[in-house]
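Of the protein chains in this complex, all but one are displayed in their positions.
To keep things simple, chains are lettered A and B as they appear, and every chain counts its residues starting from 1.
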Amino acid sequence: MSDHEPTTPSEPAERAIVLDVQDLVKHFPIRAGLLRREIGRVQAVDGVSLSVRRQETLGIVGESGCGKTTFGRTLLRLIEPTSGTVLFNGEDVTAAEAPRLRELRRNMQMVFQDPFASLNPRMPVRDTVAEPMLVHGTPKTEARARVGELLEAVGLSPEHGNRYPHEFSGGQRQRIGIARALALQPEVIILDEPVSALDVSVQAQVINLLEDLQEEFDLTYMFIAHDLSVVRHISDRIAVMYLGHVAELTTADRLYDAPAHPYTHALLSAVPIADPRVELSRERIILQGDLPSPSNPPSGCRFHTRCPIAQERCREEVPALRELVPGHFAACHYALEPGETIIQRVEDLGREVEIAGQGGSEMVIPPVPFGAGDAKGATGSG
Amino acid sequence: MSETPSGMSPEDVVDDAPPGSIAADVPSDAAVLAEREGMNITSRSFGRQTWDRFRRHRLALIAAIVLALLATAFIVGPWLSPYGFSERDVLNMRSGPTAEHPFGTDTIGRDLMVRTFLGGRFSLRIALIVALLTTLIGTVIGAIGGYFGGTVDTIVNQTINLFLIIPALVVLLVVGVRFAASPNSIAFLLAILLWPTIARVVRGLFLQYKEQEFVLAAKAAGARAPRIMFRHILPNTFGPIVVNATLLIGVAIILESTLSFLGVGVQPPTPTLGNLIEESKGQLDSKPSAVLIPGGFIVAITLCVNFLGDGLRDALDPTSRKG
Partner (left out) sequence: MSSPLLSVRDLSVAFHTDDGVVNAVNDISFEVHPGETLAVVGESGSGKSVSAMALMRLLPSSARIQGTIEFDGRDLLGLSPRDMRRLQGNEIAMIFQDPMTALNPVFTVGNQLVEAIRIHNPKVSKRAARERAASMLALVGIPDADERLDNYPHEFSGGMRQRAMIAMGISNEPKLLIADEPTTALDVTIQAQVIEVIKRAQEATGAAMILITHDLGLVAGVAERVQVMYGGRLFETGPTETIYYRSRNPYTRGLISSIPSATARTERRLAPIPGAPPSAINPPKGCVFRPRCQHATDECFTEPGLRRLDEAALHQSRCHYAEQLGEMDTAASGSRT
């Protein structure tokens, strides 16, 4: 199925850059009133620069409002960026005219999060998978034949093509979405939370499938997700986003072994681990406060309002994404050293941080004011 | 693919695989895996599900049958009748219902049964043309506004609002006097006034669907706007469009009758249900059947159309559809 030459295995760092994003910005205007005057802006993506090398998997993690989904969609110009450039094999996607953009999109496909919303409910699966080919002028008979191959490549059978999406389980639908993305033999696939709507046991099937397909078709992935365990498993490098900015960017292993940004620390600390002994023995810090709104982000470092080690400077000065050691970037004025835990740093600063299972104020529930004891007793016996 | 003829309908495939079983005769390993992966969910096609739900809606089912019977009577009736629609039976003028003239005759002796059926035929024809034209105009305009958004949508939306506040009857009275005469021109006039109701529905649906991920996927695949609008989104909006078009049939019948009754609708001698009432309005005391019979048909048609619309709404409503 693949026309590609078998590639010699090489370190991802030596491979050519496929996708190069420079200072990408997407602000959504907030309009109100009769004249739809602009009264504010949601700063969904605010100056993101990163690059993806051939056949690597770049993970993008972050919580809601961090801009990861907008970022993915802006790369394909499903959402028009406000400013910045996206170079695909050196060509500026943001400057491409409509016909050229269609050509470029052949090489950059997308898999969506919701396995129920991402397939047209009124279209048999064979048409859904054939659609990208038909749009790009593949003759109908040829497209139909390839649909069978594609469905087999994702672990379904060609006979399934005649059925409608509602006849499939969530995992199968996601396979169909992947088959559609593969139809044009793209170089890059942007996977937007592809497994987060699936049950754990099925999620693992799809992750394995994605890994197999990457090998078989020499694919480059951008894997957008909120689940750090999944991202770590599949990614070579990971970018952590917070409120439209990249907080940290490095290899998957280094991110987990020696995170430099306090937000990464907190995020890793917050993820529960499915291992009771580990879970009960580790010290987990609990971040205070809610996620700020991207329509009104904090000044300076956007994380300073929740950061346990923030200082005066963080409130005023936006930290640049700087390279700490080759290949490890973090946007923090006071980045943590490898091996240094955030709890140590907090203690050095003479501050306190909430740690799961200990500390914090003990909760004492005030007694129900007068008569309550009787009332309770009455309901209990009655 | 080769083993499954492309003309095969999804139902066929589904019925072949007994739900809950691991199919023993699946051809490939992938199919085996897929069967294990839960193809055992009971599956019915959309058409099948819709029909199942519709069938349970008794009133709608009866309404559909009554409408079908009425339409047949309107089409076949005049053809089977021994009397022509303008043929005069001078011996039996102004008669009430008799064995010879079950609906009676009018002031100049024409058989009212053949005229009522023929009138029903014209009224229904007008209503169907209105529904069809309205749906066509409304869908295209609504789809364009909803899909493109921005300035285009603002224009579409304001036009819709403008048309919705126009008092339809007044316009029809003024314009109707000048232009109306033939059933077709009346139908055309009604469609021009009624399209915004459909356009508003379609616009809303397109606004909602254009954000759906399957539409984004089509965009990412490189599909152009018309293809996305008509191939991807439109089929998903069929349900509400069909329901609203159905209800419009009732509205059109009533509007046409009103116009004809007021004398600015279809001009005599062409009979419509409205014309028949107009012609016999003077005999309401002496021979009420001449008014009550065409009036009864109007009521029957509009009621049936509304029940049918209700049934279709329930049957086509995607929110009542499971997984």
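Simple rule for what comes next: contacts are C-beta pairs under 8 Å (C-beta built on N, C-alpha and C of every residue); 3 or more make two chains touch, one makes a residue touch a chain.
It should be emphasised that the depicted structure is a prediction, and the values quoted were computed from it without experimental measurement.
Note on the undisplayed chain: of the listed residues A:Ser83, A:Ser229 or A:Asn296, the one touching it is A:Ser229. Residue A:Asp290 is the one among A:Glu14, A:Glu80, A:Glu97 or A:Asp290 that touches the chain missing from this view. Of the options A:Gly171, A:Pro194 or A:Gly300, the residue whose C-beta touches the omitted chain is A:Gly171. Seen from subunit A, the chain kept out of the figure touches residues 63-64, 169-172, 199-205, 207-208, 211, 226, 228-230, 232-234, 253, 256, 266-280, 284, 286-288, 290-291, 306, 354, 356-357, 360, 362-366, 368-372, 374-376, 379-380, 382.
By definition in this document, only the chains that are shown with their structure count from here on.
Centre to centre, using the average C-alpha position, subunit A and subunit B are separated by 47 Å.
Partner subunit B is touched in their complex by these residues of subunit A: 73, 76, 78, 102, 105-106, 108-110, 112-114, 117-124, 126, 128, 131-132, 135-136, 144-145, 147-148, 151-152, 155-164, 166-169, 171-172, 177, 180, 183-184.
Listed in rising order, the residues of subunit B touching subunit A in the complex are 1, 3-4, 6, 8-10, 13-14, 26-28, 30-31, 33-34, 37-39, 41, 43, 45-46, 212-214, 216-224, 227, 232, 235-236, 238, 318, 321, 323.
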